[in-house]
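Some chains omitted; the rest stay in position.
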Amino acid sequence: MKILHHLLKQSSVSGNESQIAQFLLDTIEQRKNDWKVCPQIYSGEDFHDCILLKFGNPRTALFAHMDTIGFMTRYENQLIPVGGPETEDGMLLIGEDELGPIECRLKVEDDSLFHDFQRPIQPGTYLSFAQNIRVDGEYIQAAYLDNRLGLYTALQVCENLEHGWVIFSTYEEHGGGSMPFLLKFIQENHPIRQALIADITWVTEGVVPHEGVAISIRDRYIPRRKFIDRVIALATESKIPFQLEVEASGGSDGREIQFSPYPIDWCFVGAAEDNVHSPDEKVSLADLDSMIDIHQYLMKHL
Amino acid sequence: MKILHHLLKQSSVSGNESQIAQFLLDTIEQRKNDWKVCPQIYSGEDFHDCILLKFGNPRTALFAHMDTIGFMTRYENQLIPVGGPETEDGMLLIGEDELGPIECRLKVEDDSLFHDFQRPIQPGTYLSFAQNIRVDGEYIQAAYLDNRLGLYTALQVCENLEHGWVIFSTYEEHGGGSMPFLLKFIQENHPIRQALIADITWVTEGVVPHEGVAISIRDRYIPRRKFIDRVIALATESKIPFQLEVEASGGSDGREIQFSPYPIDWCFVGAAEDNVHSPDEKVSLADLDSMIDIHQYLMKHL
């Protein structure tokens, strides 16, 4: 899990994904010759900061978003959110502007957000949660498990993948915007009809730690039941532990597949976390294992 | 109206349209040779559960959505809505899970929804309103007139149509998602610049029963006035009774035409109902007649 620690230390608030994209590209370059199949890599300005890997003859695409929630400085020590971060007075934030590195505390006053840095920060500067990784025998706890665990899962899937697209997307936490051009590229190059979303969901009364990865029957959006039933049947056959999720809210890159001009079925498959969008996101290591296992299984058998 | 009764008895909550799609396909196969023009039929996995009929050389497309609002089971007897159903304590709901058929009552407690079925229902099970069709000399009353009357209208239009697309779409009640790929297919095969939406709207102080089908000048979205003026001019010329609707909210498949990457004008044309999205939707039979008549007229003359 060394690579996961490296991933967790990168900063990539939505709109500013260049650094993590470069880190992923370097990692892929170092590893690709050890993978069962060496993929074709698509990246660069024609893809903004996204990365697409094509293995063999894909039937299914796996999506993991590389951006995170965070904050941006406005005027007069004000902060505005990027995506939907939890906001608790005193949270430690880090960033950098032209004057140097920044480490400050979040101040919450009457629903408005401020920083307490000793000097003004340039307007439009991104801040993110200071990282603090905690691992014990049962859990990993850190900022941005959502969606570093998805990136990690995708990289693990790459190791044995024979046929499939693996896609690293941007902007998922702040309304999206890269999925439409990624899907267009996929469909115009090597089209697919099936997609899996490797992302993190919430612990609820129905989805609890250590009981396996969650397969989502719906969130705010509803994938086509015919496909979900196939995914569940395969998951059952695999004997890998999983739980079924049914939520009325929340979303993922699946939303943009649903509304794309392509008839692509999609399903969200990911471990559940406590303390969502906070510096203390917490995921069961057993659930992470089953997340990796089931994505490997589904990419092979779908 | 026998076919309408059959349509009203099918279950097709958004995301789960396979059954109604098959019923429509069977109906189309049985009838198509009696139609003035035998259409080309597009369906199957490349279109998910949607159906496209191409008659002659289309200038205009007619859209009718085949999905309905409903409910889905979550955990511990909870229900969450699909689309925006009315919720009244005691409403009769039906469905089916792997353990067998389900008939239960809706329980509304502090804005949360539950069912009262005597056994747990599998999470992710679709429930819909139990059907109760009532017809007298003036009105038809039933669950899901929205949009079974649109399907019925579309099938009636098929009988004499010489040139046009007739499209049965999915997911309209829950955010959409099939229109983008349907429009892409239409525009890449036999493109059109004009679209009509055959769907059901609301009775208001401005649109009342028995006064004719409603032609909508706007709902939450605003079609291009130049086109609406042409539709109204043709409707006037036809002598078929109609009313003009002006609403600030509500939407239809027209929304996705508006936001599609194609310059296609659209107009919503449909009868108004009372008791929207309840088991007791109620529409004037005269308004249904004028809905069918005006769609036939517009598909011919636009």
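Which chain is which? They are A and B, in the order written, and residues in each are numbered from 1.
Simple rule for what comes next: a residue touches a chain if its C-beta (ideal position, glycine included) is under 8 Å from a C-beta of that chain, and two chains touch if they have at least 3 such contacts.
Because the structure is a prediction, the values reported are computed rather than measured.
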Assembly copy number, counted for this structure file with 2 shown: 3
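In this text, only the chains that are shown with their structure count from here on.
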Centre-to-centre distance between chain B and chain A (centres being mean Cα positions), rounded to whole Å: 36
Chain B - residues contacting chain A, complex: 14-16, 18, 45-49, 72-76, 80-82, 123-124, 126, 171, 174-178, 180-181, 183-184, 260-261
In the complex, chain A residues that touch chain B: 193, 204-206, 217-218, 220-226, 228, 244, 246-248, 258-263, 265
